[in-house]
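Yeah, one chain of the complex is gone here, protein chain that is, but the others are all in their spots.
Take a look at subunit A:
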Amino acid sequence: MEFNATLIGEMIAFAILIWFCVHFIWPHITKAIEERQIKIAEGLDAAERARAELRDADNKVAAEIKQARAQATEIIDRAHQQANQIMDKARADAVVEANRQKAAAQDDIASMAQRAREELRERVGALAVQGASKIVQREIDPSAHKALLDQLAAEI
């Protein structure tokens, strides 16, 4: 064992190796590692944010579906109501129309009865005259006795 100039040579070599590592190895690799750490952190953040956004969107969709369902129910209710109203109105109209037609028919009947009565009255007059003429066995002049016959007809 002896110490000699190898010592100095190795010290220089060691110093050069350290210098090389300090300048050309360490900074590049640590930089890559640190950048990757940042990237991973950002990726995790983005994933977390995306998850939160998805949850928000889900909630919104659920709320909208609920609202749409409520709206549909409301519309159906209103449609039912409207249908009922229309039906009620139609029923009422029908009743009014029926009453009106009934009244008209009653009027007709009344006027026809009136006419029939008048006709009958006239016929009775004629029959009375005929009967009377048969009874009298002679011709009675209708015009001579018109006033009498009219009076008779009015009395019937």
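The working rule: a contact is a pair of C-beta atoms (placed from the backbone, for glycine too) under 8 Å apart; a residue touches a chain by one contact, two chains touch by 3 or more; residues count from 1.
The working rule: contacts and distances are computed from a predicted model.
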| item | value |
| --- | --- |
| Among "ATPases involved in chromosome partitioning", "Branched-chain amino acid transport system permease protein", "ATP synthase subunit a" or "ABC transporter ATP-binding protein", the UniProt name of the subunit that does not appear here | "ATP synthase subunit a" |
| Sites on subunit A contacted by the missing partner chain, in the whole complex | 1, 3-11, 13-18, 20-22, 24-33, 35-36, 39 |
